[in-house]
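The structure's right below; bear with me while I get my questions together.
A single protein chain has been omitted from the complex, and every remaining protein chain is retained in its original position.
This part shows chain A:
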Amino acid sequence: MIKVTRRALTATLLLGSTALAPMLAPGTAAAQEREVNVLLFSMPSTRGLAALADDFEAETGIKANIDVVGQDVFESRITLSFTGGARDIDVVHTPVIQVQRWVEAGWLEPMTAQIDGLADKDDILSGPLEAYKVSGDYYGMPFFAETGLMAYRKDLLEAAGVGVPETWDEMLEVAKAVDSDDTAAIAMRVAPGQGFNMFVFPMIMRAYGGKFFANYPDDMTPAINSPENLKALNTYITLMNDYGPQGIGNFNFPEVVAALQNGQAAMTVDGTSIVSQAVDPAASKFADQFVLALPPGGPAGRSPAIAVHGLGIPAGSENADAAFEFVKWATSTETLSKLAINEAYPDFTRASVAENPEVQAKYADVQENFLDLRVEALTLALGHYRPLIPTWPEIGAAIGENVNAAVNGLMSPEEALEAAEDEMKSILAY
């Protein structure tokens, strides 16, 4: 008797746990309905998009399961999904920085015909859209284009009797005049990473005429150890170490934002989403004093940073039609306008959004000419600000780590650029 009971108990427990599993997995019973699974990483605009999922279902009858996760989780999850051929994701957040690598690996479905078929294709900002073109085909639709701007404290610049720096050489002068014990002159990201210091440092590099490659994309010989890049690196090091706040060597964007908002730094040059937090009256003690302007330039002109994010469709998707419906809806003038109104999102990728009076009113509060400034910076920005090559994540990290080491005095600027050059060569040769 006891023996039977014991065996029965074990069996029940084991069976029970397997039988429960399908019940716990949501959505399996409703598989007949049309659905798209969307994987995004967390940004104000993607969180805002997830909040609009019901609008999509109301308009198209397709249910969107939008999953918004942290960037680190996103990367491992999408890598596993791609390499395992899981086909569990119909629409994927596609940063422009990853497009070349993903296309080379055969992970994305081309969407050229669908995009060319859009009646309002001309309304999409062409720089961000063209960045998704790999050997003649589009592999993504941009929904986010951030560019670089400068923020400066007009009170402190006036007090120091200096004007707004137009070039990085002038920035050195201005920083020297503005820097005080109470307020450092300038704070920028220095933490190592292709999306951290390598988002801002190329603005200085390119202003001095520095490049990553001899002549992108025709001559891909590494050219990071050029005299122009050395000049840029020395400028960056002087600005950060002589006129930056204490501890700048490990600053990432949250520390930069805090330093601006708390009055610990008078200037920064960074993405629009960062600089606009300096002029946000709800968060910044000096919102009234900060003014936004184009980033400084140099002998080679101004080169504002650019970061583009879009939506792609994983290769072999069995749900590609519904997936493109979602992409089309998410990047439509209507959806982008809603996002621009609901969220801190001036980074829309359609020209018509800027004609919406509600959008205009909202961003005029940031600064009268904010949207115009953004368009001007976007027009100046190079599509290949960070080179559009499959190995960029690795190359960007290698350069960023050496640049960070130079700022923190672990090696000289010359050594850092030589090391970066060698590492670029070995990455490209491998």
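Assume a residue touches a chain if its C-beta (ideal position, glycine included) is under 8 Å from a C-beta of that chain, and two chains touch if they have at least 3 such contacts; residues count from 1.
Convention: contacts and distances are computed from a predicted model.
Comparing "Multisubunit potassium/proton antiporter, PhaD subunit", "Multiple sugar transport system permease protein", "Prokaryotic cytochrome C oxidase subunit IV family protein" or "Transketolase N-terminal domain-containing protein" against the UniProt entry of the hidden chain yields the protein name "Multiple sugar transport system permease protein".
From the options A:Ser42, A:Asn225 or A:Gln264, the residue with contact to the unseen chain in the full assembly is A:Gln264. Considering the whole complex, the residue from A:Pro44, A:Gly209 or A:Pro390 that touches the absent chain is A:Pro390. Considering the whole complex, the residue from A:Glu59, A:Asp88, A:Glu104 or A:Glu130 that touches the absent chain is A:Glu104. Think of the hidden chain as still there; on chain A it touches residues 3, 6, 10, 14, 72, 75-76, 79, 83, 101, 104-105, 191-193, 196, 245-252, 255, 258-259, 262, 264, 390, 393-394, 397, 401-402, 404-405, 407-408, 410-411.
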